[in-house]
Structures are given as structure tokens and as C-alpha cells.
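Following this message is one structure expressed as C-alpha cells.
All protein chains but one are shown at their positions in the complex.
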Amino acid sequence: MDADVIIIGAGVVGAALAYGIARKGHKVLVLDGKDRDLRAARANFGLVWVQGKGSGTPAYTDLTVQSSDLWPTFRQELAEAAGSRVDYSRRGGLAFCLSEADYKARAALIDRTHNQRTEGYTEMLERPALERMLPAVTLGNEVVGASYCKLDGHTNPLQLYAALLGAVSALGGQVRFRSPVTSINPVPDGFQVDTPQGNIRARRVIVAAGLATPGLTDPLGLVVPLYAERGQILVTERLAPMLPLPASGLRQTAEGTVMIGATNEKAFDTGVTMQSAIKLARRAQRIIPALGSVRLVRQWSGLRVLSPDKAPIYAESTRHAGLFAAVCHSGVTLAAAHAAIVGPAMAEGRLPQNLAAFSNGRFNVQKCA
Amino acid sequence: MFRSVLEGSAAAPDMMVVVNGVETPAWNGETVASVLLRVPNAGRISPVSGKPRLPYCQMGVCFDCLAVVDGIASTQGCLVPVKPGMRIDIQRGPREIAR
Partner (left out) sequence: MTYDVLIVGAGPAGMSAAVQLSRDGLAVAVVDEQPAPGGQIWRGVERNMSGPVSRALGADYRKGLALVEAFRASKAEYMPETQVWQIEEGWSVFLTSGGRARRVSARIVLLATGAQERPVPFPGWTLPGVMTVGAAQILLKSGGMLPEGRVWIAGAGPLPLLYATQALDLGGRLAGYLDTAGRPGLAVLQKLPGAWRDLAGLAKGAGWLRALRRKVDIVRDVKDLRAEGEGRLEHIEWSRHGKRQRVEADVLLVHEGVVPRIHETLALGCAHDWRAGQGYFAPRLGRWGEASRSGLFVAGDAGGIGGWSAAMVSGEIAALGIAARLGKGGDVEERRRQARLDDRRARALALRPLLDALYPPLRERLPDETIVCRCEEVTAGTIRAVTRTSVPDPNAVKAATRCGMGPCQGRQCGYTVQALLAEVHGVPVGSVAFFNIRPPLKPITLAEIASLEDMETAG
């Protein structure tokens, strides 16, 4: 055996799982794909986000809250292990409402997610309260208020990603890029994974290849239903600090740039369109009119990795014990839970009861397949 | 750091521009970036390190000539010809946007 665990896909999900597994002392090998693969890990918005998550899927709400609570310690340990910086702050987060109707709909959504839990952590703020929270900006006339969740935070997702990869190596794990896996084959005592550079064996295999996951797991009967959704993002030049806390769709980074996004589009390539840039720029200006004078430096897009109910899939093959799939949207938010809970559980070969709700069985995949 | 070959000749400057509030002579054909090179300490301050910078390429590809020109911030000074009375203000560090 070349490793205890092979992880296929060094995105933010695969890297977080690998970090958690390496911390437990297992020998982990991460294989990543080609330079031009889809990489949501390099395209995302950087929110560590709780509010609004998992309405209709209480287990997802719980896992999100749990991960958000783990994040401060996770971040500190990770930065130490990697010896690199991971900007993170948790001062709560906002979702702006640009009309009365918007405000009411938001309040209703928050109620629904809260009804699933005992403790409330998101509140609705009317405009005056919001203005007190954001003293450095003048809000646009249309801003009625916002929902505010004290658990929300944000990070620099690229620093997070680099630190995860660095920490895996520092803890004795291995990351191999440009090693696209062509197939996974069950062998006695484990699996053989084929790549153009040769075959590798391990007792357990976790497929965390984002949208490429089904192509690898479906042939083995581990059916993972996924769909892609494009999100386009704008980023501006550096500004002096003005937004002390992030909002969904608008956040100022530690460097001072402002990120605006992301759209939700049915598209399967990572192209960008002027139409979306116009839409995003208009919305940002409606929230903070002074942003109109700020220069856009870059526009890009990424594909979200979504299951039919938008919650993660953590599943083990029923036919081939030891073969797992781990795919989700919000891999940044969930990174702490992936490192602390999901990764170690998969490495040890058993998913605990409290993750059962994330099995692929919930989609009745036999029929899908 | 630079001077016009016309400077010092009998000819008066073609126009005056206002650099950080100070009236400054300027010549037809020159750009905002060229003015920045003649006025001491007129360079921008990098928003990353806080170090001073001056125009480097004069052809639009380095962005070290960014300045506030007639109120418009982060303007590439090397692409903007001077005009009489033009207001040129230095950009220091990350931009503050108006409240």
C-alpha cells in the first residue's frame, strides 16, 4: 500500500479532509487533476457563512453552525501547521434588503431556518440599526434593512487553500498535482487508483473531485447526483477600510479590495459576461452608491458544486467499503468540519450517525442511476 | 526629475495646472504623468507597502501613474493630456471613497 488514504481532488474540500486526516497521523496522499480543470476552490467568495443555510435540511444547518463554531480554532491551528497566514474575522454578517418585500421575504426565511433549532442567531435589522453598524458608508436610498447573523464571518479563501495544502505537506502528507485519476479499481484490502503517472494503492479512497466526482464514483455504483451552477464575481481596486463586516454579495477583503457577487446562472463553462457585470455593478451601487467611483479590476466565474437539495454529500459505497465521496458547495464554511469530523471519520472507515443525513441514499439514487 | 526643453527658453508655459492645490506650469502635448515627474514628491503611494512610486512606462501598462484627475480617482495619468486648469491630486495608499 502506498498510503492509508488516497484523496482524489485537491480542491478546498479534498485539502481540508487531507489536513484533518494527516493531523490524526494517517498517511494521506492527495491526487489532483489538470491545470485547466474546474476549480471552485480558486474562484469562491470567501464567506464562512451560516445565515440562510439549510432551510429544509436541519442537519445541514447544524453542521454549518458547528463548522462555523470550529472555525476560530481551526484557523489558528492551521496557520500554525502551515506556517502561513489565513485572514479570518467573525464579526457577524449581513444580507441587505433593497425593498420592503425583500425584507419580509428575508425575515420569513430566517424564521424557517430558526424553527428547526432552539437557539436563534439571526435577527432582522432596520435601516437605522444598520447605519450604526456601518458608520463609514452611506447606504443607498433603497436599502430598507438587512438580516444580521452573529455567527457569520469571512476568510481569504486563497490563503485558506494554500495553507491547507501547505499543512498537509508539513504534517507528512503528500499532494501530487497534474495526476488526474482515470479510474478506481477495488483490489483485495483496498483500491488501486490509476493515473497517467502510474498506479497507486491505498486501503481507503475518498473522491472529492468536485463536479468531476460522479465520473469517478458512478462506475463503481456510488452514485453522486450533482449539478453545476455558475457564479460570476467582480473585484475592485484596494480601498481604505469601510465595510467592517461582510455581506452576502458584498465584502471587503483584508487587502481592501471589494468583492461583489456571485450570480446564479445555468451555465457550464467558467466564462464571464458583460450582462452579469452590469447586474452586479448595479446592485453594489444601489447598496453603497459611492462604490460607483471605484474601479473594477477583475471579473471571473466559478461553477458551484450542488446536490439536488444543495446540502453536502458524504457517502460510502455500499458495494465497496472504504470508497467514499465528499462533495459540497460551501467548502470554505465547512472546511473546519471537514478537517475535524468528516476527514478523520472517513479515514477510520466509518461515517458517524450524525452524518447519515448526508448520504447519497437520500436522493433515491438507485432510480436516478 | 524632468524638465521641458522649452523651459527656460523665452517662451512662457502653455498653461497652468493645479497639482495638489499648487499652480504648476505645463506644456501642450504633455500628460498628467509627465507633470508628476516634474513636481517633487508628486508620486502616488503604493496601497500595498506604502512606498512612493512614480510613472514607469508612460504607455499604459504599469499603473504607477495613477492619480486623481479632475476628481476621477485611479486615472492612468500617462494617457491623459493636460488641459488648462486641470486639477491633479496625488493618490496616497488605498483610496478613501466619499461617504
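Note that the chains take the letters A and B in the order they are written out, and that residue 1 is the start of every chain.
Keep in mind that, in the parts below, contacts are C-beta pairs under 8 Å (C-beta built on N, C-alpha and C of every residue); 3 or more make two chains touch, one makes a residue touch a chain.
Predicted model only: the values in this text are computed from it and were never measured.
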item: Absent-chain contact - pick from A:T61, A:T113, A:T217 or A:Q299; value: A:Q299
item: Touching residue (missing chain; options A:A59, A:A136 or A:A277); value: A:A277
item: Residues from chain B at the interface with the omitted partner, ascending; value: 1-6, 27-31, 34, 37-38, 43, 46, 48-49, 51-64, 66, 72, 74, 76, 78-81
item: Residues of chain A (touch criterion as defined above) contacting the omitted chain; value: 35, 42, 158, 161-162, 165-166, 169, 175, 177-178, 234, 236-237, 255, 260, 272-274, 277-279, 281-282, 284-285, 291-300
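In this text, only the chains that are shown with their structure count from here on.
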item: Interchain centroid distance [CA atoms averaged], chain A/chain B, Å; value: 44
item: Residues on chain A engaged by chain B in the complex (per definition of touch); value: 136-138, 237-240, 242, 256, 290-291, 293-295
item: Of chain B, residues touching chain A in the complex; value: 47-48, 72-74, 93-99
